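Heads up, the thing below is written out as structure tokens.
With one protein chain withheld, the remaining protein chains of the complex are depicted in position.
Right, subunit A next:
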């Protein structure tokens, strides 16, 4: 127990919790904490240019390291600017602690300057939040906040700290056992459903693994366990957008991503399977398509750390509540204890090979050097050029995100950073900043759309300030391509407000911020351009001009079944009924 100011306690708690980086932006209500951070020897503060970017950078840091991201912002507009990133972290289960300044306790509720009801505003977009009214509570609350952000299903936690609580002195205490008095997420799976699950897996004729972001959150060991279980059973595996990287994409058992822009083979396998083993995935509407046609013949095993995810959308036969890694370990142990051998799944694989033969990710393209670049080709070229360098890829939101998910191959977790649940344009670039801070020596590339990038483009200044070698690879189609694609599919190509008019000259913008900028116009320039991007030290922005009207296929239109995929442009009808139009 040590007597110190509230601001010093905040910083001391961060040090004690092993925090090395804080993403933030100062203001009146956090000046005491900023003063305590001044020239701090252990904690590096990264000054962003907008608080939303601080939250996404913290998410990028968290996703790349598995450690919680930490954000520090002022009251009022500082806190409200952080809300999008907090919600993003909630939906993608990213561990994050956001410290917000608040007006002094005696002014709370008076509409004071830069007052907002931060705990009220963030109550339903955080896993938990606190308003600390007493400096003596700061130590225990901050330690508890980190515990909650990182235990069970990870998520964002907000700690709102009035300015006078930062200035007042009190005693800093660290709780003896850092846990919460009532929050007890189940980590170890129960034995009974494990035993039942392994019996089903051993007997299945058409099994498929469906893994998600929970496996990434459960740490690299969980990914290793997933690989082992898949190898033992010989079953095929698909994954959600958030789960990419948990299983290597060059393994023959990999079917590719499933869902709305998933592969034909992954979606068909889900539809025809007799057993689905969902691991850390939550049957999101982007994955299931039309629910009454989802996996009609399959028994379902669902492993999730959050009991409320189980039976939320799809009723399952066996529920395993617990950490994905522990559950996978338990399944492996049960499989080996019972001496199970992989069944002959030859018939199942033959059917899968039939679906694979559609080559659903192929796309039409011209091959001469002067041809326009197909966006899929640009991603493939980026993948080829970065092989062996173990890059971290972040994305913005739109067609480019889906093309990156389809055509970039991942072979390890924590290398793919994307906004899945909230689909937040403006996520990718600041997330790349956070990842680069966490992994200074790695190649970090943000695959961006020209529209999304502009939502947090001010962070070019942050990158320059900290001399981060972040690369931005823009698939510039001069459209909010994903919006335009839906308008083409649903509204007879009436492109209402989806053209990216008045774009900046990205090369000149690079110059203005002290970056390197380059532009790629034709297929012949693609490989050299990408090579230059990688070989140029420091930050680089690449304005890669791609085919403007390309669409992302395959696609399950919303409300359609897995078996009703649009595989190519000629399948598009161009109109939809109201029921389908009403779906997102």
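Following the convention adopted for this analysis, contacts are C-beta pairs under 8 Å (C-beta built on N, C-alpha and C of every residue); 3 or more make two chains touch, one makes a residue touch a chain; residues count from 1.
Everything below uses one rule, namely that contacts and distances are computed from a predicted model.
Per its UniProt entry, the chain excluded from the display bears the name "Acetolactate synthase small subunit", taken from "4Fe-4S dicluster domain-containing protein", "Cytochrome P450", "ABC transporter permease subunit" or "Acetolactate synthase small subunit". Listed residues A:15, A:43, A:119 or A:412: the one in touch with the omitted chain is A:119. For the options A:190, A:221 or A:306, the residue in contact with the chain missing from this view is A:306. Of the candidate positions A:315, A:364, A:440 or A:504, contact with the unshown chain belongs to A:315. Residue in contact with the omitted chain (choice from A:180, A:343, A:442 or A:519): A:180.
Seen across the whole complex, the unshown chain contacts subunit A at 119-120, 123-124, 127-129, 131, 148, 153, 180-183, 306-308, 310-312, 315, 578-579, 582.
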